[in-house]
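Sending over a structure as structure tokens; questions will come in a sec.
For this view, one protein chain was removed and the others were kept in their places.
== chain A ==
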Amino acid sequence: MNFDIGYMIEILPQLLVYIPITLYLAIVSMIIAVVIGGVLSLILVNRTPVAVQLSKLYISFFRGTPVLVQLLMIYFGLPQLFPWLNSISAVNAAIIAFSFNTSAYLAEIFRAALTSVDKGQTEAAISTGLTYHQAVWGIVLPQAVRNAVPATGNMFIGLIKNSSLAFTIGVTELLAQGKLLATATLQFFEAYLAVGIIYWGMTILYSWMQKWYEAKINKPYEA
């Protein structure tokens, strides 16, 4: 067996410096996805005519096609249709693809979270003189957020890992750097294992943060 643990440790620092770009891809995509997913979920819950059909089509497409296909389509395909998108950077194309893809899943997660809040909560809020708007923001949304956090967290973990697909369009992020090191020294296993361990570490850290947050927001609901 030929496994050089010394080499693996040696290249770790060269890989760790790519954590920021990976996190940047994941976090920015997540923020955009939450906004789009939030709007879509409100459209789904309120069954806004026309908008609801368009939203369903959007969700169906971005859930029904591989994220890699979406990434290639946006980076290479869109400039062909819209020449002014020629100058789009690979990083931005990746962010667009990841956020569109994630938002389709989040829309369904948020919709379920909103509808799982008991209708009596809205009724009680309205009967105490609150407007529908105040009822949603003050009473329904905070409870829906609590329902949505576990599944949303899963999506974010998926996004951290999916961000590695950005290397296919030339973004030098964590995986791309690992590939570079691997092909330079032909020590593939060490390089890719190092990359894997770094992803693993990031998701473990994130899981801890989420656990802490869930415990915090669950407090009011535990007898």
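Note that a residue touches a chain if its C-beta (ideal position, glycine included) is under 8 Å from a C-beta of that chain, and two chains touch if they have at least 3 such contacts; residues count from 1.
We adopt the following convention: contacts and distances are computed from a predicted model.
Q: Select, from "Ion-translocating oxidoreductase complex subunit C", "DNA metabolism protein", "Amino acid ABC transporter ATP-binding protein" or "Hydrogenase expression/formation protein HypE", the UniProt-recorded name of the complex's unshown chain.
A: Spelling it out: the chain absent from the display is recorded in UniProt as "Amino acid ABC transporter ATP-binding protein".
Q: Which one touches the absent chain: A:9, A:31, A:57 or A:124?
A: Reading the full complex, the residue touching the unseen chain is A:124.
Q: For review purposes, identify every residue of chain A that touches the missing chain, sorted by number.
A: 118, 120-121, 123-131, 134, 138-139, 142-143, 146, 219-223
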